[in-house]
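Questions regarding the structure given below will be posed in turn.
One protein chain is absent from this view; the other protein chains keep their places.
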Amino acid sequence: MPITVLVGNPKPKSRTLDAAVRLATRLGDGPPERVIDVVGLGPGLLGRDDPAVAEAVARVREAELLVVASPTFKATYTGLLKLFLDQIPSGGLAGVTAVPLMLGAGPAHALAPELLLKPVLVELGARCPAQGLYQLDSAYAEDPALGEWLTRWGPQLAPAPRPA
Amino acid sequence: MPITVLVGNPKPKSRTLDAAVRLATRLGDGPPERVIDVVGLGPGLLGRDDPAVAEAVARVREAELLVVASPTFKATYTGLLKLFLDQIPSGGLAGVTAVPLMLGAGPAHALAPELLLKPVLVELGARCPAQGLYQLDSAYAEDPALGEWLTRWGPQLAPAPRPA
Amino acid sequence: MPITVLVGNPKPKSRTLDAAVRLATRLGDGPPERVIDVVGLGPGLLGRDDPAVAEAVARVREAELLVVASPTFKATYTGLLKLFLDQIPSGGLAGVTAVPLMLGAGPAHALAPELLLKPVLVELGARCPAQGLYQLDSAYAEDPALGEWLTRWGPQLAPAPRPA
Partner (left out) sequence: MPITVLVGNPKPKSRTLDAAVRLATRLGDGPPERVIDVVGLGPGLLGRDDPAVAEAVARVREAELLVVASPTFKATYTGLLKLFLDQIPSGGLAGVTAVPLMLGAGPAHALAPELLLKPVLVELGARCPAQGLYQLDSAYAEDPALGEWLTRWGPQLAPAPRPA
């Protein structure tokens, strides 16, 4: 199953990106087909017709499984990630199965992927059958909670039927 | 597909129940197999070992597709519905595909099923691939938004793989 | 300042109640004037005209400062607490300053008081100027986070102007 990773961390090649790639690799039995590090798109994110942004949006919309990852800023996802999501047209993630992933410095914001990030993806039309996942940025690489999450939710992440 | 309807309205045989049965009928090409009107369970809901409550919990957990419906009180689901959901053991809805449905007097609380009711069902282990649905209690029977919702989300509500 | 404590834990005299009384005592420089343990109201909570429930609602509405406390069930407040809040008329907490407090077994649900409980109180008309507070049920009595919270938010909890 082709998997795309979308990361909204202002720091390039962040731990957020690494954690998202690890999750995608576990879900797909191999590395993700494509990784989009939003910060690399630069100021074109602030406008409406940037070709690189349009290309990235098109790639995201083609994904079968999309891991959407953000660090936790102010107890929720980053403005950088939302800036990219705002470029996706209404309903533009129909047919995409998406997984919200957030990393944070401590455990207090663990509800944010489910309560805050997932509804944005659903509003865009994505199917989000798994609970949002939260990992500590200091411990994601050996996170025992990841195994539990995969056991519980992994089977739900098979490809969605595409709308006719 | 056997569908169960769970309704948390303090008024028996409410419009909430009627709307939930209509939704279930559309999703299942026939009337739901079972309808649980929580208010009928009475004071046993306040304790821990009531046989009728335990029986209702068992029925809900057997559902393949579960429509969970509430009127909107104080901009969210009712205490009555949550009282019942609190009786379900941790992870007790694993293997159930659930649809959050809320009815309200006006349109202002339309985000409540997605932002507030769905996360409770997901926390219980349910798979909720469709956006939460909100309908006006004065207009649900001829609600044009229902057709749109069914087109968009209906295909996602096929039965989930049961955990091994 | 007269403070009222409202507790929605199915277990009477719970740690939730103890934590709420401690918080109220810190906020008011003395024990709270009144403590309402919702579970004691019994099956009258399920109807509409119970005199003891009506009396408790009236007491809550008279509070200047109201600590509203719940354990965390299914990642949010209890159905028992919401059952009581559903008995308060629309706008019925106007003029009340309220503090949402939740206790949980682990840190993962720390956003619940702010994201889930506070909006119910605000919808009822309460003024909630402080961030919702979350404490571990195993450690609330010596919680260092409480001191920080009091320093940051305590000054905001002076009585609200009553509506004319």
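To keep things simple, chains are lettered A, B and C as they appear, and every chain counts its residues starting from 1.
Heads up, the rule we're going with is that a residue touches a chain if its C-beta (ideal position, glycine included) is under 8 Å from a C-beta of that chain, and two chains touch if they have at least 3 such contacts.
This one's a predicted model, so the numbers in the text were calculated from it and none came from an experiment.
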Using the touch definition up top, pick the residue from A:Val57, A:Leu80, A:Leu133 or A:Leu157 that touches the left-out chain. A:Leu80
In the complete complex, which positions of chain A touch the hidden chain? 10, 39, 42-43, 45-46, 48, 73-86, 88, 116, 119-120, 123-124
Mind listing the chain C residues that contact the chain we can't see here? 91, 94, 111, 114-115, 119, 122-123, 125, 127-131, 151-152, 155-156, 158, 160-161, 163
Which positions on chain B touch the chain that was left off? 75, 106-112, 114-116, 134
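One rule holds in what follows: only the chains that are shown with their structure count from here on.
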Rounded to the nearest Å, the gap separating the Cα centres of chain A and chain C is 36
Where chain B touches two or more other chains at once, the residues are 119, 123
